[in-house]
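Starting off with a structure, shown below.
Removed from the display is one protein chain of the complex; every other protein chain stays in position.
Chain IDs A and B follow the sequence of writing; residue 1 opens each chain.
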Amino acid sequence: MRRALASLALGGLLLACGCVNESYRWLEVDLRADFAVDPAFEDGGNVHVQTHLAVTNPGGGVLSHPLGEIDRFELLEGARSFEGRVEVPLHRGEGLVVYAWLDLDGDGLLCAPGAEPEPAGIAEVEDLSRFEARLTLELSEPCRGPEALYP
Amino acid sequence: MTAALVFGAACGPPEYGVLIDGRRIPVVDMHLHPGEWHGVPAATQAFLAGRFPFPFNTNPGDLADGILSAEGILEELDDAGIHGALLYAVYAPRTVGVATNELVEGYLDHAPSRFWGLASLRVDQWRDASQEALDDLEAALAHPGMIGVKLAHAHMHFRMDDPAYFGIYELAGRMQKPVYLHTGTSPFPGTSRDAAYTDPVYLEGAIEAYPDTVFILGHLGFDFIEREHRGLETCIDLASRFENVYLEPSALGSPSGDPNGAQLREAMRRMREAGLVDRIIYGSDGPQSPGFVAEYLERTVEAMRDTGYEVDEIEMVLSGNFERVFGVEVAQL
Partner (left out) sequence: MKALLVGAWALASLGPPAGAIEGPDLGESSTVQAAGGGAPRGDWALELSAGFPWQRLRGQVGVGRGFTVVGEFETALGRRFWPAAGVGYRMADHAHLRITGEAMLGWLVQTTPELRKRGFAPMLRVRVASPWGRRVNRWIPHLELGMRPAILMDRSVYVGARGERTQWTARSNLTLWGSLGLAVAINEHVGVDIGIDLPWVDVPAISIPGFHVGLYLGGWGR
């Protein structure tokens, strides 16, 4: 409470001075994502995850475009689900898309030249209004980047 | 080397070409960017403005629009003694922004004897609108000044090895329009740094599948983040094995990134050692800042002289290979 009041007071002071440098707005989403590997592929190695905006610079202008990376990370060895908080930068765009691929050969690259195909998948969170979401991604598309799967 | 090297830029009307050993050699800069400041995303505007000197960075839009205009580019070319240049359309809304085919056509119409253009296309709605994008590209390539295609996988965000996009190479080959491809990383915000978007080795499948399409590997796979050669040997290998591969050493030898010229010399030396002089096409990646176009030409000529290029070889790099590959006539001096 004291912290909130202090923050409010500081904010009020800075606003009164017209000296807020930049203003950002984030949406906190508690996300659980499960990853299912298509049986056509081996199931081994780590899952690499990327979170994206669904649309960056929404509004349909020439600079509006699908996707826009928010974060990327690698799941712990062998994990096939992720649970955590995603901060969606509403000052950049809107919506939340999760993309993932399976690093079968452990080289950190999705489908290096000459390597065996590795599967990828993508899913969009349909409703962000409840600040929580649950997704299941099927990793079935060989060697595809997020832009090739969405929209 | 005792030969005199005199550049055309001087007082009075511009004198085009570089003078080497008493021979004036025409120059074409195959890599220049027109554009408008409002076509650049906010993050990249901030990135660029931060690189402009104070106080010009207090109004970066005016500075950029001035230097990126047709008149601004012609002024830079005249200062450099360069008669002809290739201007790029760009559709990279996630990174460097958008300079439409129509914008480039406006420049071509403004100075048809000085400018040629490379058309491009949007790839960010590819699953739904690839045919529409390819149709638009084909229409743009019908303009007589549009002599090729510009792609930058790292800026446009699509994998170099994804066959879903190979229709672009098919179209370019069918229309006999060479394809210029940015290879290597890029310092701009939002750019993909993953290998599949930057490492030219991922292009091999497309190069092999479309032997009638000319692939020009821009920047030689240079790593602009670490400021070091990363894809040079890959580019040389691809050019050695495939006759439809050409090489373009722009930007990597810029005064800020390569102050002593070592990176550019290394690139020019290695390409000549590999017997690929007839595959090198000169470009600067300007205009960037006032004087950059002239300085990059000077640095490139110096790098060639330092690494043993004969005058005939220099002429191939500066204009001869361009003329042959793009099938256009370069103004003789």
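To be clear about the criterion, contacts are C-beta pairs under 8 Å (C-beta built on N, C-alpha and C of every residue); 3 or more make two chains touch, one makes a residue touch a chain.
Predicted, not measured: the structure shown is a model, and the values here were computed from it.
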> Shown chains touched by the missing chain?
Replying inline: A, B
> Which positions on subunit B touch the chain that was left off?
Replying inline: 42, 45-46, 48-51, 53-61
>> By the contact criterion defined above, which parts of subunit A meet the unshown chain? Give residue numbers in ascending order.
In response: 4, 7-8, 10-11, 14, 17-30, 87, 90, 130-132
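As a working rule, only the chains that are shown with their structure count from here on.
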> Counting in whole Å, what is the centre-to-centre distance of subunit A and subunit B, each centre being its mean C-alpha position?
Replying inline: 33
> Which subunit B residues qualify as touching subunit A in the complex?
Replying inline: 39, 41, 93-94, 97-98, 100, 123-128, 157-159, 161-162, 164, 190, 194-197, 201-202, 204-205
>> Under the definition above, what is the set of subunit A residues touching subunit B in their complex?
In response: 56-57, 62-69, 109-113, 143-145, 147-151
